[in-house]
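All protein chains but one are shown in place.
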Amino acid sequence: MKQFGIFIQKELFHIFRDRRTLLILLGMPIVLVLLFGFAITNEIDNARIAILDQSKGEMSQKITQRLLASGYFLIDENLREVAEIEQHFREGKTKMAIVFPPELQENLRRNLPTQIQLIADATDPNTATTLINYASAIIGRYVQDQGRGQAMPLQIHTEVKMLYNPRLKSVFMFVPGVMTVILMLVSAMMTSIAITREKELGTMEVLLASPLRPAMIIIGKVIPYILLALANTVVILMLGAFVFGMPIKGSLFLLALECLLFVITSLALGILISTRTESQQVAMLISLMMLMLPTILLSGFIFPIESMPLALQVISNIIPAKWFIIILKNVMLKGTGVEFIWKESLILGGMALFFIGASVRNFKIRLE
Amino acid sequence: MVPAITADKLTKKFGDFTAVNQITFEVQKGEIFGFLGANGAGKTTAMRMLNGLSRPTSGQASVAGFDVYRETEKIKKHIGYMSQKFSLYEDLTVRENIQFYGGIYGLPGREIRHQIKELIGGLGMQEYANTLVKAIPLGWKQKLSFSIAIMHRPEIVFLDEPTGGVDPITRRQFWEMIYKAASEGMTIFVTTHYMDESEYCGRVSIMVDGRIAALDTPRALKEQFGASSMNDVFLQLTRPNQHGS
Partner (left out) sequence: MATTQAIQVESLSKRYGKNVQALNQVSFEVGRGELFGLIGPDGAGKTTLIRILATLLLANEGQALVNGWEVRRDYRKIRSHIGYMPGRFSLYQDLSVEENLHFFATIFGTTIEENYELIRDIYVQLEPFRKRKAGKLSGGMKQKLALCCALIHKPVVLLLDEPTTGVDPVSRQEFWEMLKRLKEKEITILVSTPYMDEASLCDRVALIQKGNILSIDKPAGIVSAFDKPLLAVRTNDMYRLIHDLREFESTHSAFPFGEYVHLALRNAIWPEAIHAYLAGKEHTDIEIKPAQATIEDAFMELMTQE
């Protein structure tokens, strides 16, 4: 036990004496959260739209007003004919065009189904989707409001509902995402680097030739990183909650447990990488290419999994981050308990066991 | 005859610390000159100044007739440099290394092709010509890096800790190459803390704390200090308090 204590103490010395890395590890979560929150936002703000109002009635006027009142949209121009739409898009003046059909007023009066056309510039698909979603939601809400006062509900087809994140704040999307990336980074990449550093410096040789058991070497090396990862979690959650008003509806205890589970999974991955590599550089490259990129790209953090090609959707299932993000969103935004996330937790747990098993099999008690 | 290297009160300071303190010496053309000193005595700093890699704080020096303050680019063209650690690219083959260094020193393509043949043949390493350098034995690496360092026929070649760790026969083959180069008029400047290596030099200087503490032929130094080997001379100079105790 004394051996174990000194080992962890030594590890903490390494971490605290390497000021630059420590600063990056502690500062990066803050910078990332603030960056995503204020700068790299995919929220829509004053997007320029064009309107072709063929109906020229009261209804289209009101819907337009609603759209403008939301603050998301700004009218670039009122168009007069269909041909102008394409020209407008080509000139890049506008991101979305809304076409009110001539029969709008008439159909509504006669209670017939009516379509309002939303045309978006999909060269930037993310923005296009968001714009369409926003506009649909606003129109839908308008229709609902109108419906209340009348005997017969209006029929306009916009079936988009924005649950749990009614104001469509993207903070709610990226806080779980950034947290996942940071935990992965601290746990997997930093442990794989810390262990390969001992190999590179030759100190692993001395440790192996000592009575320390390999398991103790590994556990001693990862515990400080668990603490560091959990500290980061707290910082990110606090930033999310106090700076961006992100709610944590579910149990904090459950949240902590799930974070720990993900940290352990990532640590196991980091250990596995370190058993297969001899240099810090290779360990870092592998961590970045095989863990960080998939975590950012395939976990649903930035790109929705539903809109990926089937092959990538299948691959996304083996990315631990995907399951962790689902769990985080459930616990934080929906406030669900363990009964709705046990499946995802089990998958993560299974992955952790698999990686730990593989690391133990691969860990060498000698130099080759 | 103009000496190959002259140094006159050459000094280098880093802040308050004087790494090289007023060293004065001359090296004649075709001489094998040993430049010894303990770790941190100032050898590397002195050699960097002579190589044109570091500007002296004060004093004068010239290498191959060029001034170390003003003509560093000319110096670099007229010297060769070999260090055991950094000379060759491990992930290039023997042939590619020769090609690369030939290119660096601006040898024409025809000359490089000629050198590849000459050099590989001369060293008797045909079987390794297309082998990656990391896969050839250490002894071959050292002989190869020396051959490459003198490929462009420099007037002076600087050898930095050249022969550590090789077997005694290979080591002697290496020294024979150095003797050959010297007999053809090349000046050899060797830094080492491997004392028996210094016995191969024509003259040696021993640096202690930034100064040249002794400079003469190995034989004269041994006589002067009543020592049986250069190792003893060195120990007496660097551990004067324990001498005779």
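Just so it is clear, A and B label the chains in written order, and each chain counts residues from 1 on its own.
One rule holds in what follows: a contact is a pair of C-beta atoms (placed from the backbone, for glycine too) under 8 Å apart; a residue touches a chain by one contact, two chains touch by 3 or more.
Note that the structure is predicted; figures quoted are calculated from it, not measured.
One of A:A209, A:V234 or A:L252 touches the chain omitted from the figure, and that residue is A:A209.
Checked against the hidden chain, the listed residues A:F7, A:F174, A:F244 or A:F262 yield one contact partner: A:F7.
Within the entire complex, the positions of subunit A that touch the omitted partner chain are 2-3, 5-7, 10, 13-14, 17-18, 201-203, 205-212, 365-368. Considering the complete assembly, subunit B touches the hidden chain via residues 38-40, 137-139, 164-170, 172, 175-176, 179-180, 182-183, 193-196, 199-200, 217-219, 230-231, 234-235, 238-239.
By our rule, only the chains that are shown with their structure count from here on.
Taking the mean of the C-alpha atoms as each chain's centre, subunit A and subunit B sit 59 Å apart.
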